[in-house]
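A single protein chain has been omitted; all remaining protein chains appear in their positions.
And now, chain A:
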Amino acid sequence: MKWDEFFVTGEPMIYAAMVSIVLVSIAIPAGLTYFKKWGYLWREWLTTVDHKKIGVMYIIAALLMLFRGGVDALLMRAQTAVPNNGLLDGQHYNEIFTTHGIIMILFMAMPFIIGLMNVVVPLQIGARDVAFPRLNAVSFWLFFFGAMLLNISFVIGGSPDAGWSAYFPLASLEFSPTVGNNYYSLALQIAGIGTLMTGINFLVTILKMRAPGMKLMKMPMFTWSILITSVIIIFAFPVLTVALALMMLDRQFGTQFFAMQNGGMDMLWANLFWVWGHPEVYIVILPAFGIYSEIIATFARKNLYGYKSMVYSMVVISLLSFLVWVHHFYTMGHGVMVNSVFSITTMAISVPTGVKIFNWLFTLRRGKISFTTPMLYALAFIPIFTIGGVTGVMLAMASADYQYHNTMFLVAHFHYVLIPGTVFGVIAGFHYWFPKVFGFKLNERLGKWAFWFIAISFNITFFPLFILGLNGMTRRMYTYSESTGYGPLNMLSMVGAVGLTIGFILLVYNIYWSTRYQPREVTGDPWDARSLEWSTPSPVPEYNFAKTPVVDKLDAFWFAKKEGKSLTEEGDYEPIHMPNNNGQPFIMGVAFFFFGFFMVFSWWLPAIIAGMFILGTMAYRTFEQDHGHYVTVEEIERTENALRGEKK
């Protein structure tokens, strides 16, 4: 391979990206050296096994990826804003919509949710960490380096360009000869293994580490949603693992799984991809439902309406999520019977989802609603998501889908589901739990400005796409002629996209502003909320709970507050056993990064060496003897007194 093939060349924008990547990679080490933060970074973050810090790192990475994916989105909207635009060429546009999809789903939505669950779930169930803290760090670093691997494809070798669903035969070596789709198969594989481990970790954590007395049906709704999500992850991600492995074999080892001859079957890819891909949608939406349930109950000052039906509807959704994958390709010729079955299962999902919507509405009914920033997102979610849901039912009808398939109508639909569902959800959760982690609230005024920008601009961006789709504009077309008449609505959509950008910039500016000027929060319960995480001081000490709380009902903390009782038993503190920090997960992540990179370019010898190194890190782990450490009683007393202001 020649150097001009190794680096992506010939585009001013890519050169700009290269320059900025070089500048950032000089600036970060330079800054760390100048401020003497290398040791701090290594000790406090890179080697941490603390679920709260891992959660924070997930969320930082997700926000960075939100901007990376957001720039992709802006470029797409800019390219299509006017007819016959020459901002991007066809190939570049293909790469951008592909990476936009991959990054937003797998490297923004997923890690944002996993970040929030890392921070919140152990606190909500009264645990001191997750079941496998070390594995949790491995999960994070696998996700992180998987994401980095995909991101460097932009300047080295070329990005994947066959859509985020990478359908065969388009994604085969024959039709996508660059290494772009090798990046796809390897980066997603590495990150996906991390996600699978997270699913196992949280399932065991929630099943085994709840506070005494917290029966399953007394768990907070967010924890319930994560329990169900973990189960979906465990059943769905191995399918992705296989699909990606077969893709790699086909592209790099000459096998015939999805080939057009020698008995290969290209539809096999579409099936495998969506058997994972549809449950994936629920992996990102159910936790958001959990977040909304917490926020709506807290700010309506009422207990959640229909707790049991909330749980059952999530269980039903999780089952149905595995039975609807064919609706992604009704038009690819399965015959009437198959399409009808999947049409019915798809429409059936709207029933449990509708139950949840009504439960939230009934929770709000006659509540004393306070319109905080997280609550605004939750309230905006209900109507906007309903539009997304209703158009989903339209798409679910197989015969009608022949009209909508592959049009901008579909694009509008899934943005109407995923943005109010997942994105609003994680932003709401971010504002809601921020004071728990950092000890101060985000500024409400700035937060509300950001909210209104985001909520209004979202509709300006995506509503026109419904109409464009019905008018026949297909998705993924990089330009169109003026006579189609698509121009004005696309321009309107572009205006909305700019508004969304302003909203997200305000959101991040708010983090900066609040860090500097926002008053510290001392109660540990700034929202007067209901679940156990608010019984800890903010920011939460390393060991979470000085004494393990004892729970007897749902929202036990709320009732304890009202009745002036304590959730912990009388008695002195006891030493707390905590896991040790360790650098091995980080090193393992780096090794996976190099392994993936060498594999992408089919450099076998370096890949084998990197693979051996990965096995070496595992061997190190199995021979290592690490029994953790104890936090002493004096240290607990000191920390608790400092955080709770001298009271015991």
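The definition used in the following text is that contacts are C-beta pairs under 8 Å (C-beta built on N, C-alpha and C of every residue); 3 or more make two chains touch, one makes a residue touch a chain; residues count from 1.
Assume contacts and distances are computed from a predicted model.
Asks: Identify the UniProt protein name of the omitted chain, choosing among "Quinol oxidase subunit 3", "Phenylacetate-CoA oxygenase subunit PaaC", "YeeE/YedE family protein" or "ABC transporter".
Replies: The correct option from "Quinol oxidase subunit 3", "Phenylacetate-CoA oxygenase subunit PaaC", "YeeE/YedE family protein" or "ABC transporter" is "Quinol oxidase subunit 3", the UniProt name of the unshown chain.
Asks: For the full complex, which residue in A:L23, A:L41 or A:V242 touches the chain that was left out?
Replies: Answering carefully, the residue with contact to the hidden chain is A:V242.
Asks: Of A:G213, A:G264, A:G306 or A:G367, which residue touches the hidden chain?
Replies: Checking the options A:G213, A:G264, A:G306 or A:G367, the one contacting the hidden chain is A:G264.
Asks: Among the options A:K215, A:R301, A:H577 or A:R638, which residue touches the chain absent from this view?
Replies: Considering all chains, including the one not shown, the answer is A:H577.
Asks: May I ask which residue of A:L150, A:A166, A:L188 or A:L203 touches the chain that does not appear here?
Replies: Checking each option in A:L150, A:A166, A:L188 or A:L203, the one touching the absent chain turns out to be A:L203.
Asks: Residues of chain A in contact with the chain that isn't shown?
Replies: Residue positions of chain A that touch the missing chain: 131-132, 196, 199-201, 203-204, 207-209, 234-235, 237-239, 241-243, 245-246, 249-250, 253-257, 259, 261-265, 268, 272, 275, 577, 615, 619, 622-623, 625, 627.
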